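Every protein chain except one is present and positioned as in the full complex.
For subunit A:
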Amino acid sequence: MSRLRSFRATDLFKFNNINLDVWTETYSISFYLSYLARWPDLCYVQEAPNGKLMGYVIGKAEGSGEEWHGHVTAISVAAEYRRLQLANKMMSLLEYISDKAYRGYFVDLYVRLDNKIAMDLYERIGYSVYRRVQSYYGSLSPDSVSQEEDAYDMRKPLSRDVHRRSVRANGRNVLVSASQVS
């Protein structure tokens, strides 16, 4: 039970319960506003009936040719609102708009290798590992034990990807360097 609506600039005053999560990075004003200034239809929040923010997603459209796709830059749900299917709904909308409004071939996202919980979620909703990007993250994982900086690039094909080129069976073994990805 929530309201899935557009992310607005003033939501930056209300997103602490989400951003105080250790996996969720806080960026500069320019970062958020540059997304809103260009892809407002790929940025949403989930809002509780009492007005509290429950989660958000920030996305963009990029690439060219058959690499033209929707990209999930950040997605996070506050701890107290997990297990309510909120992330699924946000991802569904982002995929729908990437498909119908942008006509992208797929949607992709990056996830730290050691963020198992997130990876499970993405796999459940149709994403699979397309490739492993080495040293993608500039800093170590918050879980200092694993010291992991690599990311999996996970993709989900959209209706335009008729040949399902964005799905690879052996994606985990395909290594690329961070400089090779956008």
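Quick notes on this one:
Just so we're on the same page, contacts are C-beta pairs under 8 Å (C-beta built on N, C-alpha and C of every residue); 3 or more make two chains touch, one makes a residue touch a chain; residues count from 1.
The rule is simple: contacts and distances are computed from a predicted model.
Note on the omitted subunit: UniProt lists it as "Actin cytoskeleton organization protein", one of the names in "Lipid desaturase domain-containing protein", "aldehyde dehydrogenase (NAD(+))", "Actin cytoskeleton organization protein" or "Beta-adaptin-like protein".
Within the whole complex, the absent chain has one touching residue among A:58, A:97, A:113 or A:133, and that is A:97. Within the entire complex, the positions of subunit A that touch the omitted partner chain are 1-6, 8-14, 16-17, 19-23, 26-30, 33-34, 36-38, 40-41, 44, 47-52, 79-84, 93, 96-97, 100-101, 116-117, 141-143, 145.
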